[in-house]
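Only one protein chain is missing from this complex, and each of the others stays in its spot.
For subunit A:
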Amino acid sequence: MDYFLQQLINGLTLGSIYGLIAIGYTMVYGIIGMINFAHGDIFMIGAFISLAVFLALTTVLGFAFLPVVLLIVLIVAMLFTSAWGWTVERLAYRPLRGSFRLAPLITAIGMSIVLQNFVQITQGARVKPLPPQIQGGITLMEGSTQVGDIVVRLSYMQIIIIVTTLVLMTVFTLLITRTPLGRAQRACEQDRKMAALLGVDVDRTISLTFVMGAALAAVAGFMFLLLYGVIDFYIGFLAGIKAFTAAVLGGIGSLPGAMLGGLLIGLIEVFWSGYFSVEYKDVAAFSILAIVLIFLPSGLLGKPEVEKV
């Protein structure tokens, strides 16, 4: 039971990160119907920017008050990563708008390769370790098993991650449901041509969708950096596929679905590693993806796609 509770907490933390990335996939897929393959790498870019800002603030400028530092890092990382998201869309996807469906998928894969190698060249291929910054936590339960004592802890780090995710989720849901921008996005999602005819600037709306997705991915990258303390140029690939799985599981195009899917994937991965085998945890995630797509193509909260002939 103790072990289960600890795994549950870890799973929710990891799931929050996946959920944040998944929102980027789900929004882009909803609006232009393509898998933004480079989104995982935008997450990686966000992690690297966070690292650089953090180091600049602490080691170079000498700020010591951690909450302020973290807040500044978060905002700067979101801004700069958004610029990356915007640029990727502008260079690789916008010229192909209205082209056949495979073309943006290929440029997305190309962009993913470009981003990974760009970071590898400019920042080096070796992993970047960052010592844990936020220590301590709340001890929820102490128990002893045959193996030894077990302590269920909810660290401050995990609290920060889960709370931030919840706050951002709320903000973005409000943004989509209550603001003119959100309305324009939903309009483009339903019928791009009609939205354009009614005066919605479709290109701008799509760009903003990418910017929003990238900003959330930056948050996820920052969380990942703080939680694991190790990043390299390749983290985006696996995280991206898992987040995409999360988006599909939750029902692609649905914001709450992405979050739910993220949490489920996080839990599945953590429990699989905890109870079965660590080596095959990725297989578990990939199998879920296949199973969901085959038996439940519209996901848990998604609208079923109606095919018109």
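The rule is short, and it goes like this: a residue touches a chain if its C-beta (ideal position, glycine included) is under 8 Å from a C-beta of that chain, and two chains touch if they have at least 3 such contacts; residues count from 1.
Quick note on the criterion: contacts and distances are computed from a predicted model.
Engineer: From the list "AzlD domain-containing protein", "Nitrile hydratase subunit alpha", "ABC-2 type transport system ATP-binding protein" or "High-affinity branched-chain amino acid ABC transporter permease LivM", give the UniProt name belonging to the chain omitted from this structure.
Structural biologist: Going by UniProt, the chain not displayed is called "High-affinity branched-chain amino acid ABC transporter permease LivM".
Engineer: In the whole complex, not just what's shown, which of A:L130, A:I160 or A:L300 touches the removed chain?
Structural biologist: Touches the omitted chain: A:L130.
Engineer: Using the touch definition up top, pick the residue from A:M78, A:A92 or A:I176 that touches the left-out chain.
Structural biologist: Residue touching the absent chain, from the options given: A:A92.
Engineer: In the full complex, which residues of subunit A touch the absent chain?
Structural biologist: Counting over the whole complex, subunit A touches the hidden chain at residues 33-35, 48-49, 51-53, 55-56, 59-60, 80, 83-84, 87, 90-92, 94-103, 105-107, 109-114, 116-119, 121-124, 126, 128-131, 192-193, 195-196, 202-203, 237, 241, 244-245, 248, 279-280, 282-283, 286-287, 289-290, 293-294, 297, 309.
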